[in-house]
Structure formats: C-alpha cells, structure tokens
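Removed from the display is one protein chain of the complex; every other protein chain stays in position.
We just call them A, B and C in the order they show up, numbering each chain from 1.
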Amino acid sequence: MKSRWQLNWRLLSMVMALALVLTGCGRENLSALVPKGPVAEQQLFLMVLTSAIMIGVFLIVMIIFAYVLIRYRQRPGQTGIPKQVEGNHKLEILWTVIPFLLLIVMAVPTVAIAFDLAKEYNNKEAVQVNVTAHQFWWEFEYPDLGVRTAQELVIPAGKKVQFHVTSADVIHAFWIPALGGKIDTNPGLTNKIWLEAKEPGTYYGKCAELCGASHALMDFKVQALEASAFDDWAKKMKAATEAPAATATGTAAQGREIFQKSCIGCHAIGSEGGKLGPNLTNFGERKLVAGIKPNDAQHLAEWLKNPQEVKPGNTMPNLNLQDDQVSALVEYLHSLKVTQ
Amino acid sequence: MSDHTSHAPNRSGLWDWLTTVDHKKIGILYLIAGGFFFILGGVEAMLIRLQLIYPEAKFVAAGTFNELITMHGTTMIFLAVMPVIFGLMNAIVPLQIGARDVAFPFVNALGFWLAALGGLLLNTSWFLGGAPDVGWTAYATLSSNHKFSTLGTDFYVLGLQIAGLGTLIGGINFLVTIINMRAPGMTFMRMPLFTWSSFVTSALILFAFPALTVGLVFLMFDRIFGANFFNPDAGGNIVIWEHIFWIFGHPEVYILILPAFGIISEVVSTFSKKRLFGYSSMVFATILIGFLGFMVWAHHMFTTGLGPIANTLFGIATMLIAVPTGIKIFNWLLTLWGGHIRFTTANLFAVGFIPTFTIGGMTGVMLAVPPADYQYHDSYFVVAHFHYVIVGGLVFGLFAGLYYWWPKMFGKLLNETLGKWHFWTFFIGFHLTFFPQHFLGLMGMPRRVFTYLPGQNLEMGNLISSIGVIGMALGSIIFAINMVVAAKSKKAAGNDPWDARTLEWAIPSPAPEYNFAQTPLVRGLDALWTEKMAGNKGMTPAEPLGSIHMPSPSFLPFLMSLGLFVAGYGFIYAGQWGTYIVAIAGIAFTLLCMLLRSLYDDHGYHIEPDEIEEKGVKA
Amino acid sequence: MAQVSNDAMERKPKIKKDGVKPHIVTFIASIILTIIAFMATAYEVIPAGFTVPFIIILAIVQAAFQLLVWMHMDQKGHEFARVGIVTGSAVVLVTIIAFVTTLW
Partner (left out) sequence: MAADHAVNTVLPDEPEKATLEGKNKVLGFWLFLGGETVLFGTLFATFIALRDQVNGGPSAQELFDMKIVAWATFLLLTSSLTSVFATMALHKHNLKAVQGWLVITVLLGLGFLGLEIYEFYHYVHEELGMTTSAFSSSFYTLVGFHGGHVAFGICWITGLIIQSMKKGLTVVTAPKFYVAGLYWHFIDVVWVFIFTVVYLMGMIGGKAVA
C-alpha cells in the first residue's frame, strides 16, 4: 500500500531527526552549547532539561500518532460507521494533569536561575564595565579603572564582570554566546548583566537585535586574561589614555598628521578627540578592523578607502583618501600599541 | 420609503466583484488577495534563502535584505495568512451556523477593501523609494526616527493602520454574526469547532488590534509630527513600543493559529468518520488559549531588561498555554483512534499538522524559559520555532481547510493526485528548510543577518535550509495548477462530497446567494450528521418557504477604503509636499461616503420562493 | 433581514418603562463623586499616598454608575456587552500594571 510506505518514510525521518538532535548537543563548536562560564552553564542546564522533557513528550505523541495512523486507516471495502465516542473524562484529566506537572518541573529551576542571574554585583570584587552600543560598533568603558576602549572587550578570567549596557542610537543586543545569554542595549535606559569567563581565552560577541543595514556585521571580540595580566593591561591602558604615545616616525608621522587633521574629530587617541567613532588608543593591538576583518595592512587600507563598502550604512564617511595617505595612516594606526 | 428593488440588481464582471456584499464572494476576494500576497511573501522568502545559501553571498545588498525580511514578515502575517483565514471564515462560518448572511454585509465588504488597499499601499513602497527595513516588529528608535529609517517605515505605519482597521471591523462582524445569527437550535455548545475558533479569534482581534492602532499612531506622531513617545532625549521610552507591539503581537499569533485548530478539528473528525473527541474540552481549551494569550506578551521581551519578577511571571504564564494546547493535540489523536481514517489531501495536511505543530509548540515552551531564552532570543532558533507553528501549523491547516472546503466554495473538487504531490513536496521542503534552523540558532547564528562569515560551521545548515524552500515553492506551484485543473474540470462536487457532519454540507455547492432556502432546525452537535443518523435526507426546515431579503450591493466600501488609501499617501508625503491637504481630503472623502451610507437606507431586495424553485434548488 | 425578531413579537411589557429618577440620581452622584475627588486632591484630607488610589476608585465607581444606569448595562440582553467591556477593562488593567511596574 502506498500510504503505508509513506507512513514508514515519515517515521524514519522523525527518527533521523531525533538522532540529529541527540548528536547535535555534543558537537564541540556550538557556541551556546559549549559554555565557558557559570552563566552559560546554568542556561545550558535549563536548555538541556527542557529539551529532554520535550523529546519525551514528543515521543509519546508520536507513538500514539503512529499507532493510530497505522491501525485505524480505512481498509479497502471497509464499511459501517465507527463508534461515536463523546470523550473520556479520565483520559482528559490525565493529559491535563501530566503536562501541568511537567511544567512545574521546568518552572522551579527556571525561577531559581532567573533570580540568580539577575543578581547585581556592584562591589569591588566585580569589574564594572559600561557598554555603549553604536551603529555598528561597541564602546567599552571601565569607570573604576579610568580606561576606555572599543570593539575588543578585555576582562579578567575567573572573576565576575558587571556590565551596565546602554545605546547611543537604536536598540542593539549584547551577546557573548559562550559566556551567557544576551541583554538589549536600550537608548535612554541602562540594563545590567553579569558574566564570567572561567578560563582565559578569546570569545566571540555579537549584536543580536536588528539595528540597521550592517546589523549582521556588528561583531566584537572578548579577551579573557589571567587576573594579573588584566591588571597589567588596565594599568598600561590608563597610562596611555592619560599620555598617548606622541612619538611617531617616518611615514607613521605623516599618518599622524593626517589623523590629527581629518580623523580626530571622531576618533580619540587617549583622552583626546571626538567620541563619534571608536577610541583607537590601542588599535595596533586589535585583532580585527571594525570588528570583522583581520587587522592587517590590506584590510585596514580597504576600510579607510571605503568604509561603506565594508560595513554598509555605518557612520564613518568615505574621506576620499589618496593611496599614500592611506598607507601613512595604516602605518600610524598600526603603531598604536599599549602593552609593548 | 418603500422604493426598494425586488430583483437582484444585475451586475456582472468586475463591477460585481467591486460592489459585492455577499459573504461568499467576499470570501473568495479574501482568498485571491491572500493568495497573491502569499506568493509575494514567498518570493521574498526565496530571495532571503538565496542570499543566505552560502557565506558572504552578494545576491542582495544589506539594506535590501532588511527590506526583504521586513516585508516578508509583514506581508505573510498581515496580508497573506490573515486574509486567507478571513476568506475561509467568510465562506464557511455563516453556513456552519445556518445563517443567510453575516450580520453586517456592508461592513464585511468594507473590511476586505480596507485590508486589501492597506496591503497595496504598503507594497507600493517598493517602487517609491524603498520598503520598510526595520523588521516586522519595527522597534523604536530604529523605526521612530527619520535619522535611522527611510520613508518605507511610514508606508509600514499607514499601510498597517488601514489594513488593521479592516481586520478590526471584520472581527466585530463575525462576533455579531455568531452571537445573533445562529439558526434555531444551534446553541453555543452545538457550534462546530471552526465556528468556535473563529469566534474566539474574532474576540482576540477585537481586543488586540486597538493596541496596534495606538502603537502605530504613536509611531506616526513621532515620525511625522515630531512627538516624543520613543525619543529618549526628550523623556520618551522605547520599551513602550515593545510592550504595545507585543500586547497586540502575541494575541495575533493565536488569532492566526486558532482558526487552524478549528479546521483540523473539522477535517480530522470528518475523515475518521467520528465525532470530535472531547468536544466540550476542545471548546474550553480554545477559550482558555485566547484568554491566556493576553497575559504572556512579555515573553518576546525577556532580554529587554524587565527584571526577574516580570520575566518569570510571564514565562510561567506562557508555559501554561501548553496545557490547553496539549488537550487539543490529544483530543485529535483520540478522534482518529478507532475511526476509519481516509487519507484525502485535506486529511494529510491535517494529520501532518499534528507532529509538526507539536515540535513548534515544544520549542515555544523551551523559549518560555527566560534564562534559556537569553541564549535563544533573536537567533535562528526562534525563526525555526515560529515557522514550525506558522508554516507547519497554520499554513498546513489552511491548506487542509482549502482542500476540504474548496468544493463548497467553488463547486469543484481539487484533484487528489496533484493534492498528494502538493502535500509531500511542501511537507518535505518545509522540514528541510526549517529543521536545520534550530541548530543554526544554537550555534550562534542571529536572525535578521544579511550574511554570515565562513568558518563558523553554519554553511551546511544554511545550504540545506535554502534547498528546502524549493520543495515549498514546488508544492505551492502544484497547488496553483490544481486550482486551474479543478476550475477546468467538468465534474460537479455535489452537496456533500466527504460524507461530512456539519451544516454547510446540507446545501448545494457552491452555496446559493441566500445560503439556506429555509432556515434549518438544528437538533444536535454535528447538525447534518444528526439528521443522517436519524435517517433523514437533509435538514428539517425551521420555517416555511418564503421570500428572502438580501442586502444590495454597494460601491461605497471600495470608495471609503480608497479615501483612506489616498489619505495614507497624504500623510506619508506630508513632509515632502509641505501640506496635509491630500490627507485631509482623503479622510473627508471617506467621511462623506459614510454620510451617504447613513442617508440612503439600504432596503435591499427580495428573492421570491418561485425564483428559488426556478433555480432548481430544493430545500 | 429586517424581520421583527421572535422575542420582539412575543414581548410583554418586559422593560419597566424606566423612569427619570435613576438617571438623575446618577447625574447627581457623578457630580458629587467628581467634587469629592477634586477636594481630595486640592486639600490634604486623605493621607498622602492614598489620594491617587482613592480618586481612581471614585472614578471607577462613577464609570460603573454611568455604564450600568445610563447605558443600561445591568439590563437583560446586555450579557455580551458586559463581557466586552469587562474583558476590555481586564486587558487595560494588565497593560497598566505592566507599564507602571516594568518601565523605567
């Protein structure tokens, strides 16, 4: 029979689907599924718990479903009228109560974890970071440390970090999947969230709320350093902020001149300069240009020549730079280092 | 005073369609509009999938992509599936309750034209400087400030405002129809489930759409008059928009799914030849879902920063919806249990609905866990969830309903072989497209991204997903062919091709303009089945054959909608033109039409008993 | 269709020809309630902090008066009117609670 074949096919595909679910959880590179901090771990626990319950319920539904479809399909020549059943109170109560109980099993840890994650850490133990999202870049300020940076977030490993997030223009969302779930950055309002990286390492951050043309490209990087390395970094950053390296030689000096003329209105180096664009004090040490392209001479030059090509709709204008100006700027920008 | 015509005004062709107030014709108009926009939204979806087929593809530009997703979401929800739902409601609900007409035929037509012209207005943005690109959720400040968004967003605001108005009055029409127009004996607890779910859906429309109206007014005032509702620099608060949008938006998704639940209930019961298992608990569950639907909206806002109390309260309230929905799933299974199941195309879609919707519902419950949602939110996991419930639930349900009621609406059966091809291509394509998206989401792919970078392990999933859409397109095309084949076919469907149970099958297909020559007397749940079991050929009439009063057709609904359509452009371009004159003129024109409507009473016309006999209709 | 419906035909004098009195009473009550509310805000007769709940309760009482008496919502045949207004009000209540507690 054709319909039996179809049925088997469907069952098979369901089983395959389930297998995919089960193996999918164990894959190494799934960011939200490979937690690197306590927040992500607690969230993963809830994800696994609810998935397990759901798969269980789904199996029950599917078993009844398959049985019914195979057993009760109309056979050729079958006539007569099946018994008209009005209902069955016992069964109906059963499938009201059991789902209800399952929901309670999910609700209890949900409440506990939700409140735990909403705790605020305003003490000195936790590093405080003010995050401001812009179309399409991230600004990070460490108010207690007197440090300001952009695009690459540096945090100490093994310590709680308290973020105060807001936005300068539209809603974005601050998301580092491996460390924990996201929080919206709302213009005019400040949200709080804490995260912790268990081990030093590099993690990826994303903007998760539609914020304009280049929403997809609004990535950032997170460097978790050993506590001592972090303190060292903060000290040097602070020093550089107060007195940015004024020495530039050769082409870099030319670049510096151009920069002072055309760029300083938007970009600060140290504490000097505008705030419309990312602070570039330690730009030479960033791994990425604009959060997405490798920070090498070629990609940086591409960026400077036509920022709109790389990130459509971003607010850095095309300044119509000549090739030699660009290479001078590249030289200069790459010389902006703090820790070496 | 008594200058009413006693003959049906002779109207034909386009003029007939532009002026009709017959709910069955309006139903067809809704289907045409919905079908058109479904193709449009589907083509937009195909472009989305094309752009995401491999990393860093360059088929469409970043800005265009955002226009595509916004228009895809808006078109599909407001202009494709809502009209198809309204189409089926119009075609079937009055028949199911034994009514000659809806309560407000004129308003019914007005509702359609408002929805259609609102949708048209929105879509003309493609040619007038760009479509809206702020997502179908249009979060402020992206949407509220001209600095961040184009004129397209004004089209969104005005288009949805006009279409929403149409939906609202349509909802009121159905509420009154179902409350006041039921045939004798058709008590509430004998109403078929499709009618019940239409009733609850209409109630949700009544209480949800005004919130959208207000939200859109705020957005319009911010954009056009420089108001400060969502301007943080002047004390505004962007979260207000999120609240208002979802106070509307969440009930909206139940507005969509409840009619599908109703369809599944009818189809499953007919094709297993059994009465619906647990009818009263089904009714109860429908009402409960509608009720709970109003207090869970903030589950779309878990990451907004409402705090743990609000998050957990709304999260748990959301989970509770699993209970009444589960009741439905199990009742359907038990309806099939012990039946003689016929796998017609309608039933294939209905049966296919069950596992697919269950998956979508389950991911919904997973999303309702706030801390976990911090990870899922705005990722492809959410996209997978809502396409499972919308495409795998609602669209399957609508296809089931279309195959089931097509003979009643058009008098011809859709071809079953083509129907099976339609089902299988669409079903397989659907799962291919959306199943991998769950994993893409968990692997950290945010939604609404115009591209993704290579090396994040997202290639495979996206490729499969993009291939799957071909299956759905194929299915849709087969369905289109099927319609043509059915229209060409000579074979009439007959009154009751499925050996079905409810009232609409007691009358000819397609139903005559007066529906029931004599109002039927309803003597039990599944009115027609009750008579069949009692050995009767058809329904017992509740009244003698007499002259039937019909409402006159009118061009005013179209003109009133046209006035608002023009006013829409007036508001959108007020800034550029430096004048509100067009907006005011458009509204004035609409008001004038309203006045005309009030001054010239519609006395309608009568169909006399001999005409009924003449048309060969035996009651 | 414009048929005189069943219960219109079999009507006994069902509606008590409603007198003027309840309407006048509602009018006077509305005025008095308004004045009380005004007094409560203008002079500090109510302990601070209770004024707002107090005047809101007065407004609800006044609205109920008008809905029930002036708009006849208490009468038979208004079942769905009641359902409509009560449901609408419930939606509004949830909305206002959410706005007051979760914004800012």
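In this text, a residue touches a chain if its C-beta (ideal position, glycine included) is under 8 Å from a C-beta of that chain, and two chains touch if they have at least 3 such contacts.
Remember, it's a predicted structure, so these values are computed and weren't measured experimentally.
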Could you tell me which displayed chains border the chain that was left out of the figure? B, C
Among B:38, B:65, B:196 or B:229, which one touches the chain that has been omitted from the display? B:229
Thinking of the whole complex, not just what is shown, which of B:18, B:46, B:179 or B:287 touches the missing chain? B:179
Kindly note down the residues of subunit B that lie in touch with the hidden chain. 1-2, 4, 103-104, 107, 168, 172-173, 175-176, 179-181, 206-211, 213-215, 217-218, 221-222, 225-229, 231, 234-237, 240, 244, 247, 549, 591, 595, 598-599, 601, 603, 606
Mind listing the subunit C residues that contact the chain we can't see here? 1-5, 8, 11, 13-15, 17-18, 20, 23-24, 26-27, 30-31, 34, 37-38, 41-42, 49, 51-52, 55-56, 58-59, 62-63, 66-67, 70-71, 77-78, 80-81, 83-85, 87-89, 91-93, 95-96, 98-101, 103-104
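By our rule, only the chains that are shown with their structure count from here on.
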Could you give the separation in Å between the centres of subunit A and subunit B, each centre being the mean of its C-alpha atoms? 35
Please set out, as single numbers or ranges, the residues of subunit C touching at least two other chains. 104
Touching two or more other chains - residues of subunit A: 189
Subunit B-facing residues of subunit A, complex: 3, 6, 13-14, 17, 20, 24, 29-33, 40, 42-44, 46-47, 50-51, 54, 57-58, 61-62, 64-65, 68-69, 72-74, 78, 80-88, 91-92, 95-96, 99-100, 103, 106-107, 110-111, 113-115, 117-118, 135, 169-171, 173, 175, 177, 180-184, 186-189, 191-192, 204, 206-217, 292, 312-313
Within their complex, subunit B touches subunit A through residues 61-63, 66, 133-135, 139-142, 145, 147-148, 232-233, 236-239, 272-275, 277-281, 303-305, 307-308, 311-312, 315-316, 319-320, 322-323, 326-327, 329-331, 333-334, 336-343, 351, 354-355, 358-359, 362-363, 365-366, 369-375, 377-379, 424, 431, 435, 439, 442-444, 446, 448-453, 457
Residue numbers of subunit C touching subunit B in their complex, please. 1-3, 80, 84, 87-88, 90-91, 94-95, 98-99, 101-104
